[in-house]
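Got a structure here, written out as structure tokens. Questions coming.
For this view, one protein chain was removed and the others were kept in their places.
Labels run A and B following the written order; every chain starts at residue 1.
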Amino acid sequence: MAKRSRSGRTTSKNEALAAVRGNAPKASPNVRRLAAFAKVHSCPTAVLAFAAGVDSNRVLTGTRLEMPFGQSPFAIGRGVAFENLLRQHGHAELRRVLTEGLEVDFALAPVENLRQGFQPNRTGLTMRASVTKNHMKEIVTGLPRPIVLDGAVLRAEVGGITAFFEADEMAIGVGGEILVGENKSWPVVDGRPTDADALGSALDQAATYALLGRRTLAEVGVDPDRVSGDVVIVTPRNTGLSPVLHRQNVDGRIRRIERLLAAVPAVSDIAEDLPAGLSFDPVADTSADDDARLDAFAEITDQVGNVYEPGSCLTSCGFAWACRECAFGRGDPAVAGGSVARALPGVATLRRVSELGRGAPPSVAEAPAAGPIARAGRLYDEAVPVPAPRRRRPA
Amino acid sequence: MGIVMWRLGGERFRAAAVAWGPVAGPFKIAVAGEPRNRDLYFHALAPFATDLSTAVRAAADDRVARTRGSRTDRLPANGLQLVVANRSTVGALGLLGRYLAYLSDRSGVSPDPNLMEAGKHLRFYARHSRTPGQALIVPLDRLLSEHWATLLSPLEQANLAALDAQIEPGRGVHAFEASAAAERIARIGPEPTEDIDRVTTELVEAFNEDRAGSVDPAVVTPLLEPISAHYRALVEPVWALIGRSVSRERGLPAAPSVAGRFESDREAFGRHVDWVSDGGRYRTTDTPRQAAMTLRRLEQARSRYEAERAIEDPACMVPYLLDADAIRGTVTNLNEDHRTVVRVRAVQRPLLTLDTDDPIVLPAGKKLWWTAAAHDAPWEVVSVTRHAAGSRAVLMLTTVARNDRLPALRGRATFSTLRTRSEGFPLALATAPPWTHQPERPPAAPEPIDAGDAETPAAAVDGSAVADPEAYR
Partner (left out) sequence: MSRKRPPSAELLTKELAKAVAAKDTARAIELTRQIESQLQSDLKETNGASRDRGSGASSGERPSFAAAPAVVPVHWTARSAGSARQTITAALSEIGVPAKARLVADYAEARFGDRVDTRGFSALRRDERRAWASSSPRPTYIVPALEGRFFQPIRGLLALSDWPIERRLMGPWSERTDHLAATAQMARQLAWLSERDRAVAVGLASVVAGMARSVPGALDGPHVDTARVEAAVEAELAEFEELDKPWRSESAARARKQLSPEEQLWGRQVKVVGAGES
């Protein structure tokens, strides 16, 4: 694809990142990845992988540190069927569920289907983004009548990379506002979603999308708050696939994600500081043996730095097991969780925690944490006086 | 009774397989083949439903009397305890119960009442699981996390195999490596992974083709063999894991407060079975008043449970000591006959001096309970002064002396803010909620939960066939 670079810097930045990716599996940014990335944004390796478009789920394929991902074909089939159901027969079900749930009549509303006719590449996304932006602008100038954009696309910059983000649907003109909608195929029962984790994740995605929508409006001089802080999740109701709408405010999530993304270092900063020859290529090389690949990964995290926190990493990044193993190898207290790590500032390894717990003299850096550790050690020794049945080498 | 469940991927109401039986004994397995077909599904679940209902009723039949003050209740001597691998299974059983308990008729035919009764039981167990300290339904991931300190972060603790591996890693293997290996290999459910369901998809497609729409057990049962074998192989390791974990936990001594908590469980169990016998109908959602009462009851249960844990297990008390919610030291002086003036008279209030190892800061007048008498009256802080490396605290008991209220002189004692008797008298909430907003019209009767059963099931789609499979998560 021909690239016309805005400036020489942009091209060299892109080239540097493409070199970082090498032949490693590619992942284009989407709202779900962005929302997941927001959870690990403080990790330089995660930022690098995101900026270089590396699919962290697939890089370690074939090694013992490959994390399970992927979904049951029944679950995917359900998702596909639900999406089809909403769009069938000229979006009959989507109109119905929006009318019922938003109490605005969508029966005769125009539905711009941006999924058909456009090329499945950057060109198509650019055009869809342009159509989306124009529609969003129209709500200010024109009459706020109900209209649905199916497959709306927003163009946005995150950390200096421009990317296209596709929403399931956007309902425009609901009380003069724009509502972001996400389709999910887990059910809502008794008015409540059945899967709290999945709901949270869907709300994060929708909130990310709303945030990007507000930025788009700001770009064209429209009041960003015309994108509502309420988002809409369309799910099946009870058993079967009959759709129902769940509306929820996500202002808090929008603010949180905005803060997180603002903290993402600009890609140009990362690209400038990249050590020469750094690449995910050797990590993804399936012909090499496990150890060589993991060593290559450790190289990257050593040079660029990483931040391992199980609660965030295990649910967002495909490198989590690899980083966990490295962390354990170092004896990093972070393996036990973020709250543990935060309680031990200045103490480098678990072995050191154990020693301090038995009264070893702390250094100046260790002093603040050492007092409580020593105390805890004494208290535990008193509470559980019987020595552990197996002595093993401390981490 | 142990229960292991495997769902059909993404289908929250469809158990592709349910295994049940005495823990560490043989299990029976129910496999529907095509659980999205009502007839096949109900036919397969019937034996499970029957066994569950029978066991529940049998446990509830055996009653003992309990007298409290002037009241005598009849409680079940025991409750049927369900053991499952993880909290997700509890949720999955709860949804299954919600579905079964409210099945609607199809062309004038009522569903099997056994199924509906089993649904009510499952719903009860799932709701009861929210009560802190309850033991009627035991998710082993929670149990093991509470009993064992491991290197696993809270998120990782949801994997029973990983926990088990950390606790008993095997000779020469480090706990961390053992649990990492377990995470890679173990499949626990109830939600199947992609590799499991890729096999399931093929088996179910073949099964549906072979039965050609028939739901006649004579036709269907022989065709179920491959699917049953598939799920049996998935259940066996989980069943073994459950058995191993339970027998290990049984080897630990039970804390004294367990009996009291299980008595509350038995009471709730008895009430539930009575209600079901009366043809009980549950609301599917709480009224605001019910919700407020439930919340308060749960909060009280949580404080009590945490107090009991810390008081009975010194290792659990350590966090409170570190947070200065508890103090521990040596009793260096004990004056049983100390008297003080309360209002007009001088009354006996024993005075105790505690030398702590670490410095403490406590305001005068703060109330603390001696852990061995946490159900009784508190001690009040009189003074705290520096002493050697730690502090010297003087405490006064707020009631008269009695042997069981006084720690031994020169012994170690712990005093904390935790107590095990609820304070004050619980005020009943007003019958009508105090807020004036009510919806104008009562909400329409909800659609029956199984309305979608008639829909044709969606065709399975493999992740490799779609551009972005993660979008359907």
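A few remarks follow.
As a convention for this text, a contact is a pair of C-beta atoms (placed from the backbone, for glycine too) under 8 Å apart; a residue touches a chain by one contact, two chains touch by 3 or more.
Remember, predicted model here, so these are calculated numbers, not experimental data.
For the options A:V20, A:V47, A:V97 or A:V111, the residue in contact with the chain missing from this view is A:V111. Across the entire complex, the residue among A:V131, A:A288, A:A343 or A:A360 in touch with the chain not shown is A:V131.
Contact with the omitted chain, checked across A:A24, A:V54, A:I161 or A:V174, is made by A:I161. Looking at chain A, the residues touching the absent chain are 1-4, 6, 10, 13-14, 17, 88-93, 108, 110-113, 116-119, 122-123, 126-127, 131, 147, 161-163, 267.
Here is the rule we go by: only the chains that are shown with their structure count from here on.
Here the CA centre of chain A is 31 Å from the CA centre of chain B. Residues 8-13, 95, 98-99, 151-156, 174-176, 180, 183-184, 191-198, 200-201, 284-285, 313-315, 317-318, 321-322, 328, 357-358, 412, 446-455, 458-463, 466-473 of chain B touch chain A in their complex. Across the complex, chain B is touched by residues 30, 32, 64, 68-82, 120, 185-187, 189-192, 194-195, 198, 201, 236-242, 310-311, 314-315, 321, 324-325, 328, 335-338, 340, 372, 375-376, 378-380, 382-384, 392-393, 395 of chain A.
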